[in-house]
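Notes for the one structure printed next.
Removed from the display is one protein chain of the complex; every other protein chain stays in position.
Then we have chain A:
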Amino acid sequence: MLSSSSIRPFSQFPHRFAGESSLPPTSTVTFRQSRPSAVVCSSAATTISKPASAPSSFYEVLGIPMGATNNEIKSAYRKLVRVCHPDVAAIDDKSSSADEFMKVHTAYCTLSDPEKRADYDRRIFRNNRGSRLYSMSSPTMPRYSGYVSRNWETDQCW
């Protein structure tokens, strides 16, 4: 078991064995800047990648007004994923593009579903202070926000 599991990563992902820091990431390299382990293990300061400029609501993530129609949501989503999906992002930008894509996709998932959107809209209006309610429903952000003081999602509420 040991011998063959050591062969597999070697043949597919030589980078991991070739000095991770020296090689630039390529399309097949899969490490990311903000893996959950890194989030947990590093201090809060280093985990906030774009605290100031981060969009705060799902509408802002997609760059649309709150009254946007379903078609506008869809086309805004498509426009964004064509830039940020790792398959199309620039080679040296793969790692952050996955996170970017997940953000956009989460926003899209909520806003493109009429029920989830109505629910989300209610929460925005009703609860301007606590992010707790819907931070759980966000699948893309690791819920380590207990250790990280701020992130793109909680920002809107502080």
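Here is the rule we use: contacts are C-beta pairs under 8 Å (C-beta built on N, C-alpha and C of every residue); 3 or more make two chains touch, one makes a residue touch a chain; residues count from 1.
By our rule, contacts and distances are computed from a predicted model.
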Record-based protein name (UniProt) of the chain missing from this complex, from "DNA-directed RNA polymerase", "26S proteasome complex subunit SEM1", "OLC1v1020070C1" or "Guanine nucleotide exchange factor MSS4": "OLC1v1020070C1"
Residue touching the undisplayed chain, where the options are A:Tyr59, A:Phe101 or A:Tyr120: A:Phe101
In chain A, positions touching the absent partner: 1, 3-5, 7-12, 14-15, 17-18, 23-30, 32, 35-37, 40-41, 71, 74-75, 78, 81-82, 85-88, 91, 94, 98, 101-102, 105, 109, 132, 136, 139-140, 142-143, 146-147
